[in-house]
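Below: one structure, written as structure tokens.
The complex is shown incomplete by one protein chain, all other protein chains being positioned as in the whole.
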Amino acid sequence: MADSDPTTLPPAAAPAVKAGPAGDRGEPMEPAADPAGTAGTATVPAVEFDAVTKRFGDAVVLNGFTLSVRPGETVTLIGPSGSGKTTVLRLAMLLDRPTGGDIRIFGTSIVYADPAGRRPLPPAQARRQARALGMVFQHFNLFPHMTVLDNLTLAPRSVLGLSKSDAAGLAREHLGLVGLAAKAGAYPGELSGGQQQRVAIARALTLRPRILLLDEITSALDPELIGEVLEVVRTLTTETDITTLIVTHEMRFAREISDRVVMFDHGEVVEEGPPATVFSAPRSPRTRAFLHSVLDY
Amino acid sequence: MSTVDELGPYLPNLAAGLLTTAEIAGASILGAAAVAILLGTLRAGRNTPARAASGGAVEFLRGTSVLVQLFWVYYALPSIQGAPRLPPTVAAVLVLSLNGGAYGAEIVRSGLLAVPSGQRDACHTLGLPRRVALARVILPQALGQIVPAFGSLAVDLAKWTSVVSFVSVQDLLYWGNTVRVQTNQTVPVYLLLAGCYLALSGAVALAFRAVEYALPISRARRRAPAPGRPARRAALVRQGRA
Partner (left out) sequence: MSWDWAYAWQIMPTLLRGVGQTFLVTVLSGTIALLGGLLIAVAGWTGPRVAQVCLRVLVEVTRGVPILVLLFFAFYGLPGAGLRPSAFLTGVVVLGAVYAAYCSEVYRGGLASVPGTTWDAAAALGLPTRVTWARVVLPTVLRANVGALANYIVILYKQTALLFAIGVPVLLTNAQVAGYESFRYLEPFTLAGLLYLLLNLPSVWIIRRVERRVTRGGF
């Protein structure tokens, strides 16, 4: 299984701001307080959702959702289908605009142009803010008509302006990190689902995002292929200081790598806390019910 | 005199007519492609007034037959003050391009909309500028559906060129009619004409088949294994589990 053995990712240049235990916050829906241990300076949250509401017609998908993610933190959203988890990621990525509330990336709003929240941010500016984010999708969304290498070099060349050879070098480096250097010349259609998803992760990383959004990235994979993808994510979260927001059904994995778990239902946060707390001693009955219904827990 | 002897002297004319028809067909197909891409991308775009305007143009152009439009451009247009008097060949290619382009716009639009929305999401998350996303990601995939359908339309365009004989363009049909009048060999002449048009249609169809083969998306599809069980088994074998 040589090709599915991802090598370790290079250590980050700056020391990782690893969040300690989130503290014993008893109430859900409070923004995370600074953990005890960091020097007195307040860290700007990497992603901050501030009373975000999202309506599709009459359906309310998000209802006053509030969450603050620290830089370098790995936060996992769990909950029943249709609870709005994917919508959270899509809003952060600006694939959609919230109906109400604000979203801030490293302190700067991607929804409003002014602090009072009256003028909407022009799309071009919002896109520039969102450059700090990368996203990996459930269905990979690789470009089928391009080789793996071209999939990875397109953005560096057209967005970062890299030359063809520089972009190719960058691409091969990232392919190596996910263990697929040998597949640079293949087309996505020739790869297994797990390989395609690893390519998708590498593609998102070529632009060096500071925040990575993972939207049910193993839900469309055959069971035997899930492991290789999770391995890449594990290495990513433990060895770099990238902030990660994950939506997943893989409970064991969520427990292993998350700094914080957020239980979601009907568009609102039901409970949040460190994985040990949420999985072993959930406070809310809804969380308990959900965890019991998830068979692999 | 046998048929061959009767028709013999006219073969060069018929050949010239065939060449003219082929040239007009070629020019019209290219023109129609350009018009189709322009109108089709507007129709599939996000700009609502542009969508409506191009929709109106498409309905207007598809609302009357090529012959009616050609007659109008060739006979009626020059009557208007200041309007150009187009030479018949130019008028013919113009009308065929616009008409073919209107039908082609629907093909382009369907092809663009058929590309999965996830592709646009991926382009957005990578921060690709709109033009790059359209040109490098969306359009190449859309072409997989557009090219075969446009090939069908192109074959029709090759047949429509026959109307230009009515505005004194010396195409294949024009010469066919002339030869029939001169020699009275009705059936052989029209059989010959039918054969030539069939050959031309076939050539156009073949050309588009070739274009389809050369598309990046076709090349990628050829390299992928057939979906379903065999691919799954292959994946398992690769991982040493089967």
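All chains are identified by letter, namely A and B, in their written order; residue positions are counted from 1 within each chain.
One rule holds for everything that comes next: a residue touches a chain if its C-beta (ideal position, glycine included) is under 8 Å from a C-beta of that chain, and two chains touch if they have at least 3 such contacts.
Just so it is clear, the structure is predicted and the values come from calculations on it, not from any experiment.
Novice: Please provide the labels of all shown chains that the missing chain touches.
Specialist: So, spelled out: the chain left out of view touches B.
Novice: Of the residues B:Asn13, B:Thr183 or B:Ser201, which one touches the chain left out of the display?
Specialist: Residue touching the absent chain, from the options given: B:Ser201.
Novice: Please pick, from B:Gly63, B:Pro84 or B:Pro129, the residue that touches the omitted chain in the full complex.
Specialist: The single option touching the absent chain is B:Gly63.
Novice: Just checking the interface: what residues of chain B touch the absent partner chain?
Specialist: For chain B, the residues touching the absent chain are 59-60, 63-65, 67-69, 71-72, 75-76, 79-81, 155, 159-163, 165-166, 173, 176-177, 180, 186-187, 190, 193-194, 197-198, 201-202.
Just so we're on the same page, only the chains that are shown with their structure count from here on.
Novice: Go ahead and note the Å separation of the Cα centroids belonging to chain A and chain B.
Specialist: Computed from C-alpha means, the inter-chain centre distance equals 45 Å.
Novice: Can you list the residues on chain B that touch chain A in the complex?
Specialist: So the residues of chain B touching chain A come out as 116, 118-119, 121-122, 124-129, 132, 136-137, 140-141, 144, 215-217, 219-221, 223-225, 231-232, 235-236, 238-241.
Novice: Can you tell me which positions in chain A touch chain B when the two form their complex?
Specialist: Counting only chain A, the residues touching chain B are 1, 4, 93-95, 127, 130-131, 133-135, 137, 139, 141-146, 154-155, 158-159, 186-190, 192-193, 203-204, 207, 222, 224-225.
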